[in-house]
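Questions regarding the structure given below will be posed in turn.
What you see is the complex with one protein chain gone and the rest in place.
Just so it is clear, A and B label the chains in written order, and each chain counts residues from 1 on its own.
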Amino acid sequence: MTKVLMSGNDAVVEGAIRAGIDCYFGYPITPQNEIIAGMAARLPGLGRAFLQSESELAAVSMVHGAAAAGKRAMTTSSSPGISLMQEGISYLSGTQLPAVIVNVQRGGPGLGNIAPAQGDYFQATRGGGNGDYHNIVLAPSSVQEMLDYTYEAFDLADQYRIPVMILTDGRLGQMMEPCELRDPYPRKKLVEKPWAVTGAKGRKQHFLCSLHLPPAELAEHNRALQKNYREIERKEARAEAHCTNDAEVVFVAYGACARLCREAGDILREEGLKVGLLRPITLWPFPAKKLQASLKKAKRIVVVEMSAGQLIQDVQLSNVDGLPIEFIGRMGGEAPSIKELVAFGRKLLQKPRRKLASQGKR
Amino acid sequence: MSRIEINPELCKACEVCLAFCPKDCIQQSDTLNRYGVYPMQMKEAAECTGCTLCATMCPDTAITVYRTVVEKAQNQEAST
Partner (left out) sequence: MTQTEKKVFARTEVLTSQQTHYCPGCGHGIVHRLVAEALDHFGLREKTVCVAPVGCSVLAYKYLAIDMSEAAHGRAPAVATGVKRARPDLFVFTYQGDGDLAAIGTAEIVHAANRGENISVVFVNNAVYGMTGGQMAPTTMLGQKTTTSPAGRNLQSEGSPIKVAEMLSALDAPSYIARVTVDKPAAVRKAKQAILTAFQRQIDGKGFSLVEVLSPCPTYWRMPAAKAMSAIEDTMVKVFPLGVFKDKEAANGNQTA
């Protein structure tokens, strides 16, 4: 096992290559340019397809074509580019094509800025494009997870014939951490794709489409999609619970914010305060049951996001027994500080303020 | 005499074939097809030459053309 210092964006490249990516299509946008450059540097030498497209609209349509042909295809972008891709993501979903899409989020709305943000949560988890659909949304919170989740995303996409989005942000994309290159990965058997368009050799034609003009036919198609989504909700909802067994205050946060909350919670634990963290790993399906299970002793929930409050809606929808839900949000590329989170948690547990030795070090 | 067959279930009676037939061999039938169209058909005793112009222009590829060819005697053909 090798440990290598690498950035989150480079880890995405590594994860995709190890997962057996066949085709990458992308368009430059900050803060994810290391991914497209990494793919350009490595894929051709491996005999796999790399193409810089003319737009994000084209990139996601190229992914559509490669996925339709039965290959493992991926694109990556950042917030404004992902908005453009919503057209294609809706078509991928309606056509039930597997694909991996990485959103290294930046500040918005509009052109916003290039600083890390979590403002695309609704877009990612609610569908984003037209029609009733969901994508599996994975939220890494370390460079290692950038690699591991990207690797796993290809399997999930193939297994459920669904686009899988990695929802991360500029902070995780740019930061460097030691990353284990597990080799070989435990590889599931590749899923057969008998539905692909490969030339109608010795069989009837295949037509991959999202178009179903008769209402009864489209209704049936939608019921099949929803059945798939219910199965995913049952089997794939994932979260990490950190020190929640006896926690009176439970932070709920994903991605980069989860790192801050973990640190803050550990500091408060050192003070003897019962604080834990519930980190959703799948943002869709949202791990409501895992959240409920983490709240056995909870008196308060604190949702922390780099947005105006989006994840908090899923927490509110998770039947949390009327527990008060506090919110700490930052926008525009700012993030809450660990110090601020510690102070907030301490205030909630109504303990007298004490100067902590560990706090000074941070 | 050569002849054409117009598939009555493919024909939409756009009459493009009629416009391009040099021998005026085509007319509209008086029997509705299942789409409620009176499809085109070859006239009885038409002087069709099997030129295929109608079929070439048919937007619905509804026309099959059979050309009658006069061949030389069997034994001559066998020797070629």
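Note that a contact is a pair of C-beta atoms (placed from the backbone, for glycine too) under 8 Å apart; a residue touches a chain by one contact, two chains touch by 3 or more.
Bear in mind the structure is a predicted one, so any value in this text is a computation, not a measurement.
Across A:Thr95, A:Thr168 or A:Ser307, the residue that sits in touch with the chain not pictured is A:Thr95.
Touching the missing chain, out of A:Leu57, A:Met175 or A:Leu349, is residue A:Leu57.
From the options A:Gly202, A:Gly272 or A:Gly322, the residue with contact to the unseen chain in the full assembly is A:Gly202. Not every partner is drawn; the one left out touches chain B at residues 2-3, 9-10, 12-16, 18-20, 35, 50, 52-53, 55-61, 63-74.
Within chain A, the residues in touch with the undisplayed chain are 22-23, 25, 49, 51, 53-55, 57-59, 61-71, 73, 87-88, 91, 95, 197-202, 204-211.
Here, only the chains that are shown with their structure count from here on.
The mean-CA centres of chain A and chain B are about 62 angstrom from one another, to the nearest whole unit.
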